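Each remark here refers to the structure printed beneath this line.
Complex shown without one protein chain; remaining protein chains in place.
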Amino acid sequence: MLVKDYMTRHPLMAAPDMSLVEAQRFMGQNNIRHLPVVGDGKRLLGLVTRQSLLIDPGRLGSLNVWEIAGVLSGLKVKDVMIKAPNVITVSQDITIEEAARVMVERRIGCLPVVQDDVLVGIITEVDLLAHLMEMMATRHPGIRVTVRMPDVRGELAKLVAAIAAQGWGILACGGVAAPKAAGKWDAAVLKMRDVTREEVIAALSQVEGHEIIDIRDA
Amino acid sequence: MQQSHKPQTPILDVRDLAISYETRYGDVPAVRDVSFDIQRGEAHSIVGESGCGKSTVAFGIVNFLGRNGRIVNGQILFQGQDLVGRSPEELRQVRGDRIAMVYQDPMQALNPSMRIGDQMAEVLVVHRMMPRARALDYCVTMLKRVQMPDPENVIRRYPHQLSGGQQQRVVIGMALLNDPALLIMDEPTTALDVTVEATVLDLISTLQREFDTAIMYISHNLGVVARVSSKVAVMYAGEIVERAAVSDVYLSPYHPYTQGLMRCVPRLGQSKRESFLYPIRGRVPSPKNLPPGCIFEPRCDYARDLCRQRRPELRPIKLGHWGRCHFAEEIVQMGWQPPEDFVAQYTAERSVDAAARPLLKVTHAQTFYPVASQKLIGGKKQFVRAVDDVSIEVRKGETLGIVGESGCGKSTLVKTIVGMEKPTSGDFEFMGFDIAMPVSKRKLELIQELQMVFQNPDSTLNPSFSVGYQIGRPLRRFQTVPRGQVEGEVMRLLDMMKLGGRYYNRLPRQLSGGEKQRVGIARAIAGRPEVVLCDEPVSALDVSVQAAVLNLLLEIQKEIDTTMIFIAHDLSVVRFFCDNIAVMYLGQIAEIGPAEAIYAPPYHPYTEALLSAVPIPDPRAEQKHIRLEGAVPSALNPPSGCRFHTRCPRKIGKICETETPPWRDAGNGHRIFCHIPLAELRQMDPVVTVRPGNRLGRQHA
Amino acid sequence: MAKYILRRLGFMALTMLLVSIAIFTISELAPGDVARHILGQFATPEQVELMRNQMGLNQPVYVRYVDWLVGNDWRLNGLVGKPLKQYKATTFGDLNWWAAEPDGTLKQWKVKKGVGLVEVRVTPGGEPEEIPFDGWQVDENGEEVFWGVDTASHVVLWRRSSTEQKVGPASAGRAMTEASGERYYPIRKGLLRGDPGISQRTNKPVAPTLARRLRNSFTLAGIAFLIIMPLALLFGILAGLQEGSRMDRVISVLSLITTSVPEFASGVFLILVFAFWLKLLPGAAVYASDIAPWKDPKLLILPVLTLTLVEIGYVTRMTRASMIEVMNAPYIRTAYLKGLPYWRIVFKHAVRNALMAPITVIMLHVNWLVGGIVVVESVFGYPGLGLYLLDSALFKDINAIEAGAMVMVALAVGTQLIADILYTFLNPRIRYT
Partner (left out) sequence: MTMDAQTASDRKRNMRRLSPTELKRPKESLRDRMSIILRSRVAIIGLVIVLFWVWVAIFAPVISVHDPLAQDATAINQGPSAQYLLGTDALGRDVLARLAYGSRTILMLAPLSVLAAVIVGTFLGLVGGYFGGLVDEIVMRILDAIMAFPTILLYLIIIAAIGPSAINVVIAITFVGAPGVARLVRSLALDIRVRDYIRAAELRGESPWYIMFFEILPNARGPLIIDSMLRVGYAIFAIGTLGFLGLGLPPPTPDWGGMISAARKYIWTNPLSVLWPALAISSLVVGLNLFADGLREESTRYQ
């Protein structure tokens, strides 16, 4: 569950001398939103995002149409990129939730992963969502049940014990404080394979104080 | 599974690549219309026979085409950006940083006068501008990751002070220093012994996962390709003819050439008694002179008019399986039947009279080479114990195979038998005569009866004389036929070699490798010898040619009932071709017996390890994972007791180090030179198991 | 390594021994001799015979060889009955042989016109004085004879009867043909003991002349070498870097042409251009014997230039060939594929490997350089070793030839040894055992 397991290794990258036009096309063609800019040896020099492709109109204010075209075609990636010291980067050995925290706090969509100033990968929102998806075993069919329980120590164990008593396995499990009910805890996903909805309801409704608030095939 | 959401841009996407060389005969297209892609972290092989343009594609990617080569068409998209037409400086930044390469001969690839550390560190110094001291530390770490013993010491050494396997580790480590997105490996294990090859291939697989590096693996060896890669592109005469996942290509090939290749190689465990090799007829067209339609048409069994007229495109035949054939679907449904006459020709069973007196009997043979002492004054004279106490017997009509890693003494043994080396001691008896003497002291009649076929087709013939003269020379010398009939006899031999009279006046340089080898065989059998010794006669040949030459040897065996000793390092070929096999290790025989017995338990632990290392061109084959530690010890000072004890994975204790092992007789002439009791050896599991499934073109076997 | 060097030094000594024997043998077999050369065409056979006698040429060749190699004073002092010693009696005189008395006085004898044999006596530090002689001894025939040392370092057998009658120069050629003694043995210390003897052509000791000539030749060759090496290596590397380029072709053809023109021809061309037509430089390099060549560098320019022209092409071509080979080596491909900048590939990877072959070959080429020096010295009249050797050979001056040859062989074999050792340092794959 570390960044190095979820990041994209060998991401697409650009040289600082790539023209802006080309960078735009490159990002479009390959359907990417973040383009790290590297020098020889993959040393991180900067980062180009969709935002940085938008030129501050102030720079072009005094120019006529032809001049604007000229300036635009002459612009290089290095002119618009976020320069290296300002790019927020992470190391590949931090946990994935730590990376998520950085991205949420800074409100950014991507983190270049750097070791000794050298770009080793990139981790984006999509990677984190993919991580969430995997944690929730989205790809595997089963019964997804959300159980609400008191936020008290030992409650989850009861639930697990009930499932274990049936001889079922748990594909994925995740919990979070219930969003709108204080003092409760949502054992959000208990995903189980090879069981029917009825069996699950029957089994879980026997646990005291637990309430199935959502159950579906997924 | 996790990869699916990631950007679909492949690491390498080659489109319609064409490369030409400018020569004094005009522009010669070496590669045409090559398209393939390699995804992030994927191992993709390019397989093909020599001269088909595999390496040219690789060198095209890294822009190393020499002064006269150039890319005439196509794109090379690397991480989404085209490498064709980039400035030299941009390309330089890509090389060694994002694309790295590992080459065939590591000894040649390393600078002989620079220390390993300096050669590795400069990659970091140049690309990352790392200070040298830190770069060296980093190199040590990298050497550890490629499982190099004692890396702190290694970085201070020169290339020649390392073994071949270690050199290859250095080259691989050097390639990975900058964490490249693409690693091109051009026959990286071809020069290595099979056991070393196995460990290097393991290492490559491990590193590929660890570094998430895309690998483009170039090889001629179908077995190696099956082991390392998930996808494979088959190249023929500069074009890709088929491309798919490994299992698809190996189990249900669409292209007639791929099918042909699969029929050329013996599978481990097949023998000449129950199966055949089907060579592809004809030879690869010269790049100057390509057929107008399909390039494979002249050699194809299914060729039709359309094939002669229109060039097929590389097209998807089913999901993820591309082929360059107009009739791919039909061909697969038709199935393939070998020509009738072919089957008839090779099915006649030969029998060896097991009770017959041995034709050749070697007992307790020893051949030592003296080595100059290293000391300033005095010092005891030392000997390389190349062959040390070897006993073999060969009966008339029988074929004895000798296998082992390089330096195990198999060549020396054969050289001693033919008289090119002087034996140190032991009895050598041939047809009842003593032959423990160099060839110059033997009688001409005896010389005539022991002839040899050599390994290297390029040096087997004297470039200054015509084919006819060279085949005729032994006829004249041994007076096999009367003087006037020499020419006729040469013609007959040429026919027998399926060459024909028009080859009589040709010079060796006008012949292909396979043809040279046939002439070499003709010359060896011209004097009608009793015993022919074959020193790796097919190792240097491409697989399609190899099959033809092996068939030729079989035919000779059948027709003139020649006894053979056959040296090889390819265990499948030996198994296919030989009746009895001796496995040699460090100058001694570890195991000897009938071919089928060697390949099934009980094994000598060394045989077991060898079998486990052989790359098998069949994705369904499962092998036990046994890897030998360390290098073969020096024959100057072989280990005491059992010579294999230093590397033996089944070592049972002190006894292996101190006492010479006994011969364990497993019956039927099968003997194992090991301390482990026979009963225990018999309980071993077979090394290779093949999941059941249809094998193309072998139904009738 | 030590063992290897020792073996090579042994081999060198053996070579020199064989060479010296060969030269002695050849000069023995050769028609004509040095006595005839010295005396000129018109000398009588008696004079020649006398000369040969005085020069010790009448002894068997092996005796002369042993004398030359290890000296004969230890043998000849038996004849004189006193130990022989070298001593320089006057400031301007030569180092001569004397017979030493136990009290330290030194004695020589000479025949004085009208007087007969006189004794020259000197005590170390003092002036020599002549005193009458009375030391005749009676031999088995009853004649009065005397074994002594003459003033020209021979052990001489005098006979009283002849020394008092036959006096006066039998003048032809040099004064040494004065006949006074009956048997002559030139005294020598032997090469192994550091004395190459006396030049028969100039009648002067070989060693100092040789040393001076050697110094001159070294000056010439050294300057040429210092010019040739950097330039040739530079040109060779430049040409070899890009085989077939315009620069390569120009350098290759030019170096081929300069190497092909013999030294005497290029020397002549240079003299004609710079001395005759442009009158910029002197056309010959003749020095007074005691002036070092670097004192007058103008004279050196043309000889150095001639030598440079011939040699530079050879080294250039050597370097070029080696560079081309290296640039095609797989490890250069490796370096390229590692993404190294071009000049780093050239300097770090190619040059060291490329210099291995030329450096050793250049060292071996010293032989050739020596040949060039002989010709160049001959063209310009430069007083170097080559010219000395040439003159000596033409004169059959055996002592000078032998000494010169020994120096040259030592030089040639020595440079080979150095070349080999250098090679091991450049090439880590080779370590001598």
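Annotations for the structure displayed:
Going by the order they are written in, the chains are A, B and C; count residues from 1 in each one.
Just so it is clear, a contact is a pair of C-beta atoms (placed from the backbone, for glycine too) under 8 Å apart; a residue touches a chain by one contact, two chains touch by 3 or more.
Just so it is clear, the structure is predicted and the values come from calculations on it, not from any experiment.
Note that the absent chain touches B, C when the full complex is taken as a whole.
For the chain missing from the display, the contacting residue among C:Leu192, C:Leu234 or C:Leu256 is C:Leu256, taking the whole complex into account.
For the chain left out of this panel, the touching residue among C:Ile26, C:Leu192, C:Ala211 or C:Leu226 is C:Ile26.
Residues 15, 18-19, 22-23, 26-27, 29-31, 252-253, 256-257, 259-266, 268-269, 271-272, 276, 283, 318, 321-322, 325, 328-330, 356-358, 360-361, 364, 366-368, 370-371, 374-375, 378-379, 386, 389-390, 393-394, 396, 401, 404-405, 408-409, 411-413, 416, 419-420, 423, 430-433 are the ones on subunit C that touch the missing chain.
Residue positions on subunit B in contact with the hidden chain: 21, 23-25, 28, 30, 51, 56, 59, 64-66, 68-69, 108, 286-288, 418-420, 439-440, 442, 444, 447, 450-452, 454-456, 459-465, 470, 473-474, 477-478, 507, 509-510, 520, 523-524, 527, in rising order.
FYI, only the chains that are shown with their structure count from here on.
If you average the CA atoms of subunit B and of subunit C, the two centres end up 62 Å from each other.
Between the CA-based centres of subunit A and subunit B the separation comes to 48 Å, rounded to the whole angstrom.
For this pair, subunit A with subunit C, the centres built from the Cα atoms lie 88 Å apart.
Counting only residues that touch two or more partner chains, subunit B has 93, 97, 126-127. Chain contact summary for the complex, subunit C toward subunit B: residues 2-3, 244, 329-331, 333-341, 344, 348-349, 352-353, 356, 426-429, 433. Subunit B meets subunit A in the complex at residues 1-2, 5-9, 11, 40-41, 79-81, 90, 93, 97-98, 124, 126-129, 178-179, 181, 211-214. On the subunit B side of its complex with subunit C, the touching residues are 62, 64, 67, 92-97, 100-101, 103, 105, 108-114, 122-123, 126-127, 158, 160, 171, 174, 372, 374, 376-377.
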